[in-house]
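One chain of protein is taken out of this complex; the other chains stay put.
Chains here go by letter, A and B, matching the order in which they are written, and residues are numbered from 1 within each.
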Amino acid sequence: MSGDTGAAGELLVARDIGKRFGGIAALTDVSFSIRRGEIYGLIGPNGAGKTSLFNVLTGIYTKDSGTFVFDGSPLDDLKPNEVAERGIARTFQNIRLFANLSALENVMVGRHVRTKATVVGAIFRGPRTRDEERAIRRRSIELLDYVGVKRRANDLAKHLAYGDQRRLEIARALATEPRLLALDEPAAGMNATETAGLRSLLESIRGDGTTILLIEHDMKLVMSVCDRVLVLDYGRKLAEGPAAEVQKNERVIAAYLGGDVSLNLKGA
Amino acid sequence: MHAFFDTRGRPALVWAGLALVAAALIALPWVLAGIGTAWVRITNLAVLYCFLALGLNIVVGFAGLLDLGYIAFYGVGAYVYALLASPQFGIHLPFWVILPLGALLACIFGMLLGAPTLKLRGDYLAIVTLGFGEIVRIFLNNLSTPFNLTNGPQGITLIDPFRLDGFSFAGTQHVFGQALTSPIKYYYFLVIVLLLVIVVNVRLQNSRIGRAWEAIREDEVAARAMGINTRNMKLLAYAMGASFGGIAGGMFSAMQGFISPESFVLVESIMVLSMVVLGGMGNVFGVVVGALMLSYIPEVLRYTVGPAQMAVFGRTLIDPEVFRMLLFGLALVLMMLFRPAGIVPSALRKRELEQVPADVG
Partner (left out) sequence: MDTFIQQLVNGVTLGSVYAIVALGYTMVYGIIQLINFAHGDVVMIGAMVAYSVIAVLVGAHVSLPPLAIVVIATLFAIPVCMAVGYALERVAYRPLRNAPRLAPLITAIGLSIVLENIALIIWGRAPLPYPQIIETVTYRLTSHPDGATITNVQVAIIGISIVMMAGLLVLIYRTKIGVAMRATAQNAQVAGLMGIDVNRVISITFIIGSGLAAVAGVMDGSYYGVAHYQMGFILGLKAFTAAVLGGIGNLGGAMLGGLLLGVIESLGAGYVGEFTNLCHLSGWSHALALRCVSDPHLALFGSNYQDVFAFVVLILVLVFRPSGLLGERVSDRA
């Protein structure tokens, strides 16, 4: 097994991941690896199993077979909170913010896993708790600023515009100090300007040393930002490799055409 | 809420306001006693309900776990006090020993209820907690045979009042020519405890723990994905809420001197829940207002509905108690339909929200 863990460049190694829902095979023998510091794209037609892969990776569903090795040690059967603690944070395809908390509070929740205050501390509010609380606040505001929603800090999350909600979700995930940030269709519902903004945000997150796993239907974005891409179709790996190569792969093109989704080749 | 305690900017004004509130709180029982001692007692119960509602607020308001059996913990606390400070077993421990014991036992009960139900979805949880509340009541009612633990439906009488170093909360003393009656003594005790509880609630809400609870309330899956150990956090909410209930129960026992299973029925759970809902779940200030309203309105009704009916119809058509329950039921429905966030506009919360954080560049 040491071969799995050694390779200095690999942050996440997935081996033969399988997941079924009743009769549907959402994932079958999916293997891939993500290198440190890269932006790794995950694409495929609707229903290909992309979100399912996120769900088994983050422990929201238990996988039926296979292993994930994250940063050298296996992630087997960890609960979602344990996965987060290990350094994988995610966003959701259909935004799951804490709707009735402010944007700032949403990000502050993200700090939970990296902070320590207990009930006793919270009630007595000693100097250590107060310092920690102040640090949580400061860091959260920084993150809001970083993703560009600081001006909405005190608005309830549910009142934010769609694009802002997506970015807030990213800030919340970043607050957990992930080594791998998994984004499920962050550009969905964004207009061209917002998507451009998102691209530079992704670049700078990567610039800060965080590896990114990106599910995206916007091929223009995927092709411009991803170092390598994994293509899923009907739960199976169809292709993996540098974006430019995958784009030319005939099976990939066929899958997309068959799946009635146009692969925006011109824009790439 | 945070801003409320934030004296930066206008310290003098805030201190003046606080002093005014304090003076009002100190003077209140004497004014009420002037109207009738009954009103001091009513106020004490109202304060106790605030206490209970704030405890339930941790479970329902913060963590979003609908608990319909909350009164069971109140009952546990009340019975612990009654059994350890009454002729029932001839044990007479001091209150500062029993109250923590009651809190502890209620806390254990809270965890016992919480542990198996952690994974249940909201509405199932509501029914299970309701069942749990009923089980506790059935046991209180029946644990008189074969060994007489609770004295059954007759309840327990002659419960000791609070005593502190020879100073008893029962009876009347005279201070500066004024009668310091038992209810007034309890009033001061209760108000001090209530203020502490409010501070605890506010501090919890604005802490790492409170935010974790609120995250669970808003979206459990997302909360877990953010690294919150939802199992532990929910257990903690149950434990905290139950302990509050246990302490409130002990104070109730001492204050009343008599308890029976009658005081711990489902309707009481629903009443406390209504207070939380009415005030706006999770809104500490609102919950206190909700509890005060639902404690006083029925009393006011008691004094007005009967006479009003007499005047209009010449007889009592609807018993004030029934009328009060009808209003309760309707209020719950109307609240959910028209003001699901509570009647008290979360003004304080809004103020906090308006104050843009400028402390970081």
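As a working rule, a residue touches a chain if its C-beta (ideal position, glycine included) is under 8 Å from a C-beta of that chain, and two chains touch if they have at least 3 such contacts.
Just so it is clear, the structure is predicted and the values come from calculations on it, not from any experiment.
> Who touches the missing chain here, B:G17, B:G36, B:G171 or B:G329?
Spelled out, the listed residue whose C-beta touches the missing chain is B:G329.
> Looking at B:A27, B:I138, B:A179 or B:A308, which residue reaches the missing chain?
Touching the chain that is not displayed is residue B:I138.
> Contacts of subunit B with the missing chain: which residues?
Touch with the absent chain occurs at residues 64, 66, 68, 116-117, 119-124, 126-128, 130-132, 134-135, 138-139, 141-142, 145-146, 221, 266-267, 270, 273, 277, 318, 322, 325-326, 328-333, 335-337, 340.
Definition applied: only the chains that are shown with their structure count from here on.
> Looking at the complex, which residues from subunit B come into contact with subunit A?
200, 203-204, 206-212, 214-215, 218-219, 221-230, 236, 240, 352-357, 359-360
> Which residues of subunit A touch subunit B in the complex?
58, 60, 79-81, 84-85, 89-90, 92, 96-102, 104-105, 108-113, 115-119, 121-123, 125, 129, 132-133, 136-138, 141-142, 145, 153-156, 172-173, 176
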